[in-house]
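Yeah, one chain of the complex is gone here, protein chain that is, but the others are all in their spots.
Presenting subunit A:
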Amino acid sequence: MPPRVPTVNDLRVKLCYICREEEHADTPQEGLPRAWTHPCNCTLIAHEQCLLKWIQTSQGTASRAPNALKCPQCNTEYEMHSDEPLVLKGLAIGNRVLQRMGRYFTVFAAAAAVGVVSTSVYICLTAYGAWAVQKFIGDELFQLILTDDPVNWPWSAYINLPLLPISLILSRFQTSSSSMVIPLLLVWPPSTPVGEQSRRLFEYWIKPENASRLSRMSLLPAKVWPPPPVIFGIVGIPLVKLLYKKCYSYLYWRVLGTKLPQTRQLPREGLRFNEGPFVIRIRANLDIGGEAQQEGEDGQHEDGEPAPAPVPADGGVLGDPNADPNAVAVQAAEQLIEVDAASLGRRVGGALMIPAISNMMGSLLFRFSKHSSMLSTFLGIRPASRVSGSVPLPPWGRLAALTSGETRWKELSPLMQAKVGFKLVMSAFLGGSKTWLDSDPVWWRNGVGFGLFIVAKDCVQLLHLWLAKRELESRRVKDRDFKGVDVRELDLLPSFLQREGL
């Protein structure tokens, strides 16, 4: 007979590790006997009810649940037996599955909501971009290279177009003059006709008599005016900008008597917009580099060098006593104007109006050109008949297929092949595709018009600034006599009293 292993009932003294109550085997127990259990491999024992309560409480707390069925001393897993019908098991599993699905649904719904919102934002941006391009390059060219139907758009349009409004708005918030708008617009000149127009062109050029003309045709721009859009965008615009900046700062100096501040500093407390009842504040260290540099310069000033008029960051007119009085006055005037010009909507709306403004200015120029042949030449306006009569080059992608499929291309000597290929590439990238050159250059007059608009706007601003400055400098407070004040309350000079006989 094997030796009997003792159980919890063989202990002389039982001590519950949970409630710390003892039970002596030799003393009679008062009340009902309570069940004891030894659930693990160490010496800890407990009342079954105490242990069940502990397990139940622990399982109800997520962070404690993993330790609920373990001995705190020897880490042995407790074994539980219970009447768990199949239905309960099924329900518990179902509950868990539903819980997990619910969690997935939360994530999915959030993702869907974000997706819907961003898709509609994207659609709005793209639609705006298409509208902006149409306004800027004119209806005719727009129908050639983009068309109203998005199905015809090249894939790049879906990136380029939504970026347009974003870069337009951003350009209003940047301190530097660099902007993405010009590079974005430069994508369009080399692009080729799409859609119905493209098919018609292809059919035209696939005809042998027309195809043979391809290699003989001069693909370089026949006209130098208006300047090819790509060249103008890369070289012309920065040049014009630079010249204009020089002229503007000269004018600024002449009118206001102080130098144009190098870069417009953002206020130190971030951007602040005044929207009537609301004030929007954007705290951002947008220009940390510039600020640090300015601080460095400030440090230099303390070394006793005569400092050029610093622009007080907080607009304090009482700032630096050594400051150029003109600069201080201009600063104060600017602030007076700013108070009424600091609306977020005004900036964003203004940025988004740019295509419409250039289109309007372009049509205005077009109307004037009818009365001036010089203006007409400058704007490169084409007679309507010529525009409709010309046939642009076939679309880019199909040109290769066209020329390589033709035996004529193969018959050409390698030198000739290289020459034709080079011509095609050059014409696209430098001259703009023939499409642009052969159409009425709406983009040119719109661009010129917008430039004129900028000049006019700057002039008005300068005038406003000059008038505000003059008004500030001429300010006097009206001096009144002591009419209505009891004379006896005033400590008057004896000479006054004598004269008046008082």
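Here is the rule we go by: a contact is a pair of C-beta atoms (placed from the backbone, for glycine too) under 8 Å apart; a residue touches a chain by one contact, two chains touch by 3 or more; residues count from 1.
Basically, contacts and distances are computed from a predicted model.
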*asked:* As a check of understanding, state which of "Protein wntless", "ADP-ribosylation factor-like protein 2", "UBC core domain-containing protein" or "Sulfotransferase" is the UniProt name of the chain not shown.
replied: "UBC core domain-containing protein"
*asked:* Looking at the full complex, which residue from A:7, A:29 or A:67 touches the chain that isn't shown here?
replied: A:67
_Using the document's contact rule, name the residues of subunit A that touch the chain not shown here._
17-21, 44, 50, 53-54, 57, 61, 63-64, 67, 72-73
